[in-house]
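Only one protein chain is missing from this complex, and each of the others stays in its spot.
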Amino acid sequence: MPGSPHDVSMDDLARRLEALLFISPRPLAVEDLAAACEATATDVDPALAGLVAEYAAGRHGIVVTEVGGGFTFAVADDCAETVRRHSGLERPDDLSPALLETLSVVAYLEPVTRADVAEVRGVSSEWALAGLEERGLIEERGRAATPGAPILYGTTDRFLKLFGLRSRDELPPLDEFALEAGEVEEIRARLMANAARRRT
Amino acid sequence: MPGSPHDVSMDDLARRLEALLFISPRPLAVEDLAAACEATATDVDPALAGLVAEYAAGRHGIVVTEVGGGFTFAVADDCAETVRRHSGLERPDDLSPALLETLSVVAYLEPVTRADVAEVRGVSSEWALAGLEERGLIEERGRAATPGAPILYGTTDRFLKLFGLRSRDELPPLDEFALEAGEVEEIRARLMANAARRRT
Partner (left out) sequence: MARGGATAPRPDAGRRRWTGESGAERPGSPGTAAPGVDLDLDLDVFDGPFDLLVTLILRDEIDIWEVRVSGIIAEYVVRLADSGEFDLDATSQFVVLVAALLEMKSRLLLEDESAVELDELDPDEAARQLVERLVRYGQFRNAAAMMGERWEVHAGRLYRNAPPPAALLRRPVPQARFAPAVLAGALAPLLRDPPQPDTSHLADLAVSLVRELRRLREVLGREGRFTFSAVAPKGRLERAMTFFALLELHAGGEARLRQRQHFGEIEVTRVPEPAVAG
């Protein structure tokens, strides 16, 4: 590497596969990759094989591995210790009021779409959701069966741990509003109504 | 790539840097990288340069960029469309001219109070500042040591990321945006005309 740059760039399809694997927090199956690239599995297979070879163990600090029926980037085993050391140096972030509010909306109403959260909070919450995702407190929970199939978000096990909860049922009831924690639909309806009223 | 695997692997330090950049949700400064690798900045610099060269534009589906006070991986621009289509990740909503203008005042004068911004813009900028704060582009930076101890605002790391800036110093000098002599003359003439009209 340093002092010996490669002369051959990756082909276009392989580059797009690389970008897809890089961004996805979960393994992607060949069919997903093909669909995303508007290609067939037959096209994807050799490009993917090339990518796996490029990121074979020992070549880079990250490797492409096949796990659970899909492909994903992961930190190379012999680099794990460095990454762990780095995580030990990072100081934990606090949750800003905006993050906390967004987290509470996800926790009580999950699964929710980005639009639901924005609706309830009355402000675009893209950045707050990204911040929570980055902290591992929320994650994707599939797609809603509505037009555009937006991503659904829910809280993670890390979230439960951080708040000392055994399960989501242990979320404190919203006593002040005489609602049980289970009455999610009612809370949702109320929040949506409030959001609508706030807009007018 | 496919059919032409590279024969040269990256050196050990470069591989560890690669793993760190991959795993960190935030850009990492040379000092952070050095600390995690138990190396000095002098060691890190050439290894990092090699990594940047390996992931130069066009070679891979991802690139190493320097933004927001450190180095990070990003999806190559020409692969962004594919990733966006698959992941449902949206481009952040565009900033209105009023928000952009307020943001430029904060970016050039930070830390600034609400009153400072209003003074420059000639209109109350409360709403614009709130909008920028909600979008994670500016944040509170303590209080001014003046009567009333007003809140001070400054730009965030997210601001740097979204505007592709390595640091605040990378903003072009404000002088470059000075009005041209002709424009100043035009303002002067318009003011005189207004004054004359008011007198009659």
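Order of writing sets the chain letters: A and B. Residues in each chain are counted from 1.
Going forward, contacts are C-beta pairs under 8 Å (C-beta built on N, C-alpha and C of every residue); 3 or more make two chains touch, one makes a residue touch a chain.
None of the values given here were measured: they were computed from a predicted structure.
Engineer: Specify the residue from the set B:46, B:88 or B:150 that touches the hidden chain.
Structural biologist: The missing chain is touched by B:88.
Engineer: Provide the residue numbers of chain A that touch the chain removed from this figure.
Structural biologist: Per the touch rule, chain A residues meeting the hidden chain are 19, 22-25, 74-75, 80, 83-85, 87-88, 90, 92, 95, 97, 100-101, 103-105, 107-108, 120-121, 130, 133-136, 148, 158, 161-165, 170-177, 187, 190-191, 194-195, 197-198.
Engineer: When the complex is taken as a whole, what residues of chain B touch the one chain not shown?
Structural biologist: 22-25, 65, 72-75, 77-78, 80-81, 83-85, 87-92, 94-101, 103-105, 107-108, 120-125, 127-128, 161-165, 172, 174, 177-179, 183-184, 187-188, 191-192, 195, 198
Keep this in mind: only the chains that are shown with their structure count from here on.
Engineer: Nearest whole angstrom, what separates the Cα centre of chain A from the Cα centre of chain B?
Structural biologist: Each chain's C-alpha centroid was found; their separation is 23 Å.
Engineer: Under the touch definition given earlier, write down the residues of chain A that touch chain B in their complex.
Structural biologist: Within the complex, chain A contacts chain B at residues 1-6, 8-11, 14-20, 22-24, 32, 35-37, 46-47, 49-51, 53-54, 58-62, 73, 75-76, 78-80, 82-83, 85-86, 89, 98, 123-124, 126-128, 131, 134, 143, 149-151.
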